[in-house]
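One structure coming up, written as structure tokens, with questions to follow.
Removed from the display is one protein chain of the complex; every other protein chain stays in position.
Presenting chain A:
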Amino acid sequence: MLSIRNLTKRFGGLAAVNDVSVEFGANQINAIIGPNGAGKTTFFNLVAGAMPPTEGVIEYKGQDLAGKSPDSIARLGVARTFQTTMLFEESTVLDNLIVGHRLRTESRLWDVLINSKRLKADEKRCREKAAETLEFVGLSHIGHRYIADTSQEERKRIAFALALATDPELVLLDEPAGGVNPEETDGLVDLIHKMVDHGITVCLIEHKMDMIMRIADKIIVLDHGEKISEGTPEQVKNDPVVIEAYLGKEDAEA
């Protein structure tokens, strides 16, 4: 699905991501973990095209994404969420989601001016898509609510729905359970499983270890921009290098 080879991003002398190679299989939950500042978000930004890599290849379904713009990557079927959910506070939940399917429509200024059939069809499709994704994330009952009145967990779900409205095959989730309590985290885990059941490949960054260990099919561990370990949760959990990275050397020996 996603095959990354020798991915490197340097900011001046600092290599935020250094020579990382990894394969993410289709229809799986892949997790990227690592201490703060390990380069996880930079890694995501590179895959999503928010910044071009200094070196390396990001092969997605046979195409190299390196250097492509974020919007063209989104059109290829890669969606993402951000650490902080950004939504339009002054409108309703459903209203926020409609623009999510915009990239699959063709209407231009001219269609808007003459209110063309194509525009009407496009808007109908976007509206249906918004309702469908809202249903998918289990928030149909708050579709009319203002964003300003939604909880953090609901916002996370709305952000998922917005990403899903783009019809993605690969979804990158940046701290999907950040700032959410344990019960709500369980609900989000179920939702992530549901996404995978519907044929979507998930790639996520998370700090909640118990959650990661429960849901990930594969984990890669970054530290100082380098991949220090990869494998199943069981393999990673018992890797002395990983324990050292998180807890320090002396603790690992103790």
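Definition applied: a residue touches a chain if its C-beta (ideal position, glycine included) is under 8 Å from a C-beta of that chain, and two chains touch if they have at least 3 such contacts; residues count from 1.
Quick note on the criterion: contacts and distances are computed from a predicted model.
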item	value
From "Electron transfer flavoprotein subunit beta", "CbtA family protein", "Molybdopterin synthase sulfur carrier subunit" or "Branched-chain amino acid ABC transporter permease protein", the hidden chain's UniProt protein name	"Branched-chain amino acid ABC transporter permease protein"
Which of A:Leu94, A:Leu170 or A:Val221 contacts the chain that the document leaves out	A:Leu94
Interface residues of chain A (partner: the chain not displayed)	48-50, 69-72, 74-75, 79-80, 82, 86-88, 90-92, 94-95, 98-100, 102-103, 105, 107-109, 111-113, 115, 119, 122-123, 126, 141-146, 148-149, 162-163, 165-166
